[in-house]
Every structure is written in C-alpha cells, then in structure tokens.
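All protein chains of the complex are present and in place, except for one that has been dropped.
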Amino acid sequence: MLGKKIKNGSIEDTLNRFLKDDQHLILGFEKGENGVSLRAFKNHLDHYSLLNPIFSTNGALHLRRLFSKGTKIILMLRPCEIRAYIELIKLNQIEREDIIAVSIDCLGAVSSKDKTDDIPTEADQLREYFKKTDTIRWACNVCRERRGVVGDAGIRIDRDGLFWAFSYTEKGDSFLSLIEGESEESKTEMLMSGSEKQDQFQIDMKTFSKDFSKCIMCMNCRDMCPVCYCIDCVFNGDEYLPKGDALLNKILRSGPVQLPQGKELFHFIRMYHVSQTCVGCGACEEACPQGIPLTKYFKGTSERLQSMFSYMSGRSFDEPIPYVTFLEDELKDAED
Amino acid sequence: MLQDKAEKNPEIIGFACSYCTFKASEMAGSLRMKYPDGVKLVQVPCSSRVDPAFVIKAIFEGADGVFVAGCHPGDCHFIKGNYFTRRKIAALKEMFDAFSMNDKLRLFWVSAAEARRFVEKVTGMYNEIKERKNVRKEN
Partner (left out) sequence: MKTGIFICHCGHNIKHTVDVKKLSNFFKKYPGVTVSNDYPFVCSEPGQDMISESIEKQGLDRVIIASCTPSLHGELFKDLLKKSDLNPFLLRRVSIREHCSWVGDDIEINTEKARRLILAGLYSAAHYVPLEEKRVEVTKSALIIGGGVSGLSAADFLSKMGMQVYLVEKEAELGGHVKNLKNIWPARKDGKSIIDEMIEELAGRENVEIFASTTISGFEGFFGNYEVTLDTLEGEKKLTAGGVIIAIGFSPFDPRIKPELQYGKDKRIITTLEFEHNADTLQLPEKPRVAILHCVGSRDEQIGKPYCSRVCCINALRVGEAIKDKYKDSYVESFYMDVRAHPRGGEEYFEDTQEKGVLFTRANVAEINPSLTGIVIRGEDTLFGEIFEREFDLVVLSIGMSPPVDNKLTASLLKITLDKDKFFMEAHIKLRPFDTAVKGIFIAGSCSGPKDVEESINHGRASAVKLFGFLNLGYAYVDPFISYVDPKRCSGCRMCEQACVAKAIKYDEEKRVVHVEEAACMGCGLCNATCPSSAISLKGYIDCMIDDEISAFMEAI
C-alpha cells in the first residue's frame, strides 16, 4: 500500500505546521504529570504523545454536537475513538466537513483506575511493558480493531518500528499532503494484524443478575458512553423508572425482588439502543463505580447483533445503521 | 389455589397490529375459537410501532413470553413497516438468545383472515412455555 514514512519527530512538525493557523485545532494526547490524557491543542503542540496507554474516557464523547464550521480540526485518536466518531457522524451529531479523523495503531491501554505512574508512552517500550505485565484492559485485549485503518487516515507501525501514514479518503489525502516527503510503497509488514475472532457471546440470566447485583443505577455508564448520544434519555422520564406502587404489586404477585428496581430494564434497553453503534471501547466499564464487567455484555451483544447485518460499527462512513434500513428478503429464521 | 394457578400459567403479552393480527384475533373471538387466558394483546397501529423497549419491559415486569405479530411481509398497511419490525425484533431475539432466553420472544405474521393461524400460533407458544416452565419448577 502507498503511504508516507514518518521520520523521527516529523509527525509533530507536521501537526505544528498545521496549528500555525489560528483557526486550526488538534485533538490528541498529552503527556502530563498525571499520565497521558486527552487534550485539544491550539497554536502548537506541547508534551504531545502519539499513543495513549491509559484509557479513561472515549475521546469521541467530547465531540458530540460539534457543528462548528470554519474551525479545522485533526483528530489524532485511537481506532475505537475514531470508530465512535464515525458512528456519531452517521447519527448527525458531528459535522464532518472540517474534521480529519486519523486513527493511530493502538497497542492497548491500562485502566485509569489502575496504577499508571510507570507506564511508558513510546511504542517499543509499551510493547515490552505489556509483555511483562498483565495490566492491559480486558476491553483492549478483546479489541476488534486495534489497527489504524479507520477514519480518513491512519498511522501504522511496521515490524521495523517505523511509523507510516496512510490515507483512506480524500480528507486523508489532504492530511498526507501535510507530511513532508514522497509517498512510497511500504514493503515491510505492519506490526499489527487483524484481531482474532472472539467466541460468540453467550451467557445466562443467573450470571447477569450476579454481575449486575452491584449496580446502583447511577447511569454513569450511559453518560460516558460515546454513542449514547440522546440529549434526553428515556430513562430521564418516569416511564421506565421504578414506581413504589408497582414494586408493591410486583412483590405481592411474584414474591420479593432485588433492589434497586429497573436496573435490568435499564441495561437491557441501553444494550439494545447501542447494539449497532457500540464500538466496544469499554468506557462504560471505566465509568462504573461498582466495577461491573459492562464491556463483556455490551461488546458481546453488540457484536452478535451487528454480525446479523454484516455490520461493524465505525468501519465505514457509508454503511447505514441497520435499524433504519432493510432488505425485503432476509432474516427468515427470525420468523416463527 | 388461585396463587398456584397464577404461578403455573404463563403470562404472554402480544403486540398485534391493527390491520392484520388484531383483526385476526377479533375474528378468532367471533368464531368462538378458544385460546389460553394468559394471552393478552396490546393493539398497535403497525407492528413497526413496537419499540423493543416494550418487549424488554414486558419480560422484566414478569411476562413469560412476548410475541410481536403483524401483517405478512409485503402486505403491510403502512407499506414497509413490518420489514423494519423484522430487523428490530430479529436483533432483539438474537440479544435474548445471548442471554439464553430465546424461548421468550416470537415474531410472526398473521393476516386479517388467518384467525386459525392466530390461535395456533398463540396456543403453541403458550403450551411450549408452559411445558418449559413446569419442567423448570420440578427441577
């Protein structure tokens, strides 16, 4: 594939050149005292980090309802973040016009909840680090797409440790043109290949109840989900929220129930709502104060439901979300 | 006694579209066809009105089974509504399947003329659920 080799430090030079314009912004990662975090850069980069080995929130979350025209933005984010960004474009929550989305090969991340002091930020060191420890997040371990192959452009690492930039769209071409040097054929194989297929998610209600028994219905998982985009969630109204009388009747009819009520409903309905758009980033689990393994459920169900329609969230800008379209001749198995 | 009855007999909530399945159920009634009392219908204008959230709600409120029924594909009064229903409910079925609850949700097409089919479908579903429920109880 034709791409541009990125020489040492040249990506930062490129981005800095782009930032010279007052109307230009870059959303990427910054090395700070408290580890690596998401940052919007203006004018010039400072403590820039290409990779972010700590996952706290999904960067696309902060892009929701970004319609500003005139400000040009380059996103330098993880593949899972770019995928969520693409889903949000389909959901009309982001205006794509002035944004170039660049996905960067992701080596995985540790949870922001874990000890993060000693974590390196350079690719080769990070690889060594994850080889030695098992602190990598579960969501990253089972990631469906850790390669920088989504969005407008991608930054990939080859087996020799060299960085490459590839373009996937016209916008990507304009990104590549910012980088000095000529395009050339990348002969060395890339470091990362496609993810292994995971076993189909299968569970029972007993395990579900056990896992979610700790839920306190704080709805943080919803608030931090990048693709849970509604400005007013159905769970804000009283339709699906527990009512005391209803609870009494239910207890009288079918015996004692677990409290708080309505959490199964909440998680199931949310699971359905994000079933086609979930990118499996695990931001929900990150946000859960109770340590519920949400990724397992949300990623698991969404992958099953997406595969029914040969759909993959954030894979392309053009695939419509399956629930707003149909084929006349399909899904005969679902009919009883 | 009543308590015992309530425990053993499944409760099934069905979403029936006004133009086909609900009409078939009316006809089934007029023809004095019998089907279990546990089957209760929610009338919706089109099966595409059925938000999967309703199905999930019905299940977690204690229904043993839920069915969504509409006009046969291609015959929708609202032209294409039931194709969307099929996508959504098929996805929801897959989700229930992931939670090993695949017996709880059904999707079927019953036209206004198919009173017998309506009764067969709901009775069949009822009996299957009842059987499974009682087996579970015995264990």
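Here are some notes:
By letter and in written order, the chains are A and B; residue numbering begins at 1 in each of them.
To be clear about the criterion, a residue touches a chain if its C-beta (ideal position, glycine included) is under 8 Å from a C-beta of that chain, and two chains touch if they have at least 3 such contacts.
Everything numeric in this text was worked out from a predicted model, so none of it was measured.
Of the options A:19, A:91 or A:190, the residue whose C-beta touches the omitted chain is A:91. The set of subunit A residues touching the chain not shown comprises 67, 91-93, 229-234, 237-240, 243, 245-247, 249-250, 253, 273, 320-321, 323-325. For subunit B, the residues touching the chain absent from view are 11, 13, 19-20, 23, 25-26, 28-30, 32-37, 40-46, 48-54, 57-58, 61-63, 71, 74-81, 84, 88, 111-114, 116.
Rule of thumb we're sticking to: only the chains that are shown with their structure count from here on.
By the touch criterion given at the top, residues 6, 52-53, 56-57, 60-62, 67, 73-74, 80, 83-84, 86-95, 97-101, 106-109, 121, 125 of subunit B touch subunit A in their complex. Every residue of subunit A that touches subunit B in the complex is listed here, in rising order: 200-205, 208, 234, 240, 250, 253-254, 262, 264-265, 268-269, 271-272, 275-276, 300-301, 304-305, 308-309, 322-323, 325-328, 330-331, 333-336.
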